[in-house]
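One structure, as structure tokens, below. Some questions next.
A single protein chain has been omitted from the complex, and every remaining protein chain is retained in its original position.
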Amino acid sequence: MSLLDVKNLCVDFNTDQGTVHAVRDISFTVGESESVGIVGESGSGKSVSMYAVMGLLASNGAIRGGSISYGGEEITETAFANHKAYEARMSRLRGNEMSMIFQDPMTFLNPVLKIGSQITEVIRNHNKVSDAEARARAITLMGQVGIPSPERRLNQYPHEFSGGMRQRIIIAIALANHPRLVIADEPTTALDVTIQAQVLDVIKEMKEKLSSSVIMITHDLGVVASFCDRIIIMYGGKIVETGSAREIFYEPKHPYTAGLLKCVHNPEKKEKLTPIAGSPPDLLMPPAGCPFVDRCPDAMKICKLKMPEMEQYSKTHQSACWLSEAARRKGEQHG
Amino acid sequence: MAEHENKTAVATTASQGQEPPMISVEHVKTYFDVTKGLFSPKQIVKAVDDVSFIIGEKETYGLVGESGCGKSTLGRTMVQIHPVTGGRILYRGKDVDKLRGAERKKFTREVQMIFQDPYASLNPRMTVGEIIKEPMEIHKMYDSAKEREERAAELLKMVGLKPDHIRRYPHEFSGGQRQRISIARTLSLNPCFIVCDEPISALDVSIQAQIINLLKEIQDELGISYLFVAHDLSMVEYISDRIGVMYLGHLVEEGTADEVYGSPLHPYTKALLSAIPVPDPDAAEKRKRIHLAGELPTPINPPPGCPFKGRCPIATEECGKARPELKDYNGHKAACIHI
Partner (left out) sequence: MDMTKAEIMLDDSCFERLDDSEKNTEFIAMESKTYLRDAWDCFKKNRLALGGLMFLLFMILMAVLVPIVSPYTYDAQNLDMRNAAPSMKHLLGTDKLGRDILVRLMFGARISLMVGFVAAFLNLIIGVVYGGISGYIGGKTDMIMMRVIDCIYSIPSMLYVILIMMVFGSNIGSVLLGICVSSWIGMARQVRTQVQTLKQQEFALAAFVLGASHFRILFKHLILNCMGPIIVSTTLMVPEAIFTESFLAFIGIGISLPQASWGTLASEARSVIQSYPLQIVWPVLAICLTVLSLNFIGDGVGEALDPKNR
């Protein structure tokens, strides 16, 4: 059984300009101790879908349909008697069973509280432990994520830490209660490459130690290539392709995935960059068909009218594109 | 001091006879005084500390390094946003700091900058048309408003937007579209040299490639030179002819893109290259990573010696003694005593 099972999830946001359909009918699963990468551009719905899972949507956003189940338990708000019951359950889960690593540590850390008290708070929220015990655990955690001399740094404030160190603290807080599911929302985007490499190593190491599942939200294909077992590609609020890292990088089926791979420069291969023309769709008025139609080099008439179904290529590899159907028809005509 | 003046004199005489290079950065220093209060000890941030390089016609010079290494400060110093603390910047043989009147006006027209954040670099209260036309108005280019309007529409087309976007406001555009607007604004002055200050780091992957290719196309068409400042090393390799690697205000390595990426000399460059995440699972597995401990130290009152010694895997006691000079190895330069 999978740890997280999301079915037909839809998320809308109300704005001055109208309703933004940020996530439109996505389904995916995450297994035990699996690492999954969700890749997409800004506005593709990758972060929103995960915030919806955590029950952390902004006040103008709401889940409009679908279901989310965690470890077999339904955690969609509609499955609870009322909002209060839902919130009560979610706050038991959040930070304990599932937790999140945020992109910007400074917005997450309280600037006027000492680092130590911020870590022990998370531990004591979910466990009945003494002050000293929580403190000891915090020190071990800080050591584990690679913060030098944790006893001393426990008494410092967030602004006394560098960006990379703050991100390590966020990781320590997220992992304090040994969660089964960790969602990392662009954890290294704000960091420099050498620091990014360090932070990714820490996440990887901790994941192995705790055998948790990790969902890595990112726009950087380089990050998921070395980190994730399975990759989900999102575009325009929809999942367009999922597959193992090798399937995605070496046999992409969806033109968006293929295009994305041609957009990143690999200095080891001297290839010319081929950008994807145009801009991402405006989700105030999402297209009826495939969201990628306006930028796709191989777009067909049908693509504008109807969203293609997910097609299975292997046990792990799925993609939603009309091109395979077109190829099949051509084959029939010739045969 | 005398030695320093000597070197400058040599550089000037060497470039005499033939055309001076488009941009010549000579021992440039940009310091900031960050002393707090009247009576506390003086605190000087040496953001850029004695950096020299040359950029030729139609050349792209890539400047890479981690945040805080001074690459953006150097870019901004070149367009006079920050004053030069020491050394000088020559544009076509003339000291940029000493330009006055018509010559200075010409400099502000020919040397331009593209900024990092496409959300902050466009005035939110102006329409796209007003934004693109403003530089032409400032420099009194074209005779009539109608001609400027036509030119603005033409520029919008050139960067891949529609002429009817001219009446819209910046907030209605996506990040990539805004960056293209800002490129169109820059091009309205027909510049010769553009400082690109991390122009793609705030953009999505598919859009980054668009902007990079657009910049390349423009270069081919108009023969512009670029200083390309970025922390994304793989993109810098793609667009640059020559690359300089900065660390803590110093230039630690310089060479052609192939030299720097293919056979890096400086241990910092090696570590930096090995830390880039490659979009290729097999290659990522095979690759050997050089793990760098620690982080960039602060540039406030830095200690003497090699700036990289604290994190360097091959550092010895020797490194703490004097700052290594940038030495020439057949055109490929590096500042490390262990090569």
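Per-chain numbering from 1; labels A and B assigned in written order.
Here is the rule we go by: a residue touches a chain if its C-beta (ideal position, glycine included) is under 8 Å from a C-beta of that chain, and two chains touch if they have at least 3 such contacts.
The structure presented is a predicted model; accordingly, all values stated were derived computationally and were not measured.
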item: Given B:His27, B:Lys58, B:Arg92 or B:His139, the one touching the chain that is not displayed; value: B:His139
item: Contact partner of the left-out chain, one of B:Met22, B:Val84, B:Met113 or B:Leu296; value: B:Met113
item: Residue of B:Thr30, B:Ser121 or B:Ser234 in touch with the missing chain, whole complex considered; value: B:Ser121
item: Chain not shown: contacting residue from B:Arg168, B:Lys270 or B:Arg287; value: B:Arg168
item: Where the missing chain touches chain B, by residue; value: 76, 79-81, 105, 108-109, 111-113, 115-117, 120-125, 134-135, 138-139, 160-162, 165, 167-169, 171-173, 177, 182, 185-186, 189
item: Footprint left on chain A by the chain that the document does not show; value: 16-17, 277-279, 281-282, 284-285, 287-288, 293-295, 298-307, 322, 325-326, 329, 333
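Note that only the chains that are shown with their structure count from here on.
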item: Separation of mean Cα positions, chain B and chain A [Å, integer]; value: 33
item: Chain A residues within the chain B interface of the complex; value: 41-43, 162, 164-165, 192-198, 200-201, 219-223, 225-226, 245-246, 249, 259-268, 273-277, 279-280
item: Residues of chain B touching chain A in the complex; value: 66-67, 160, 174-177, 204-210, 212-213, 231, 233-235, 237-238, 261, 271-272, 275-285, 289, 291-292, 295-296
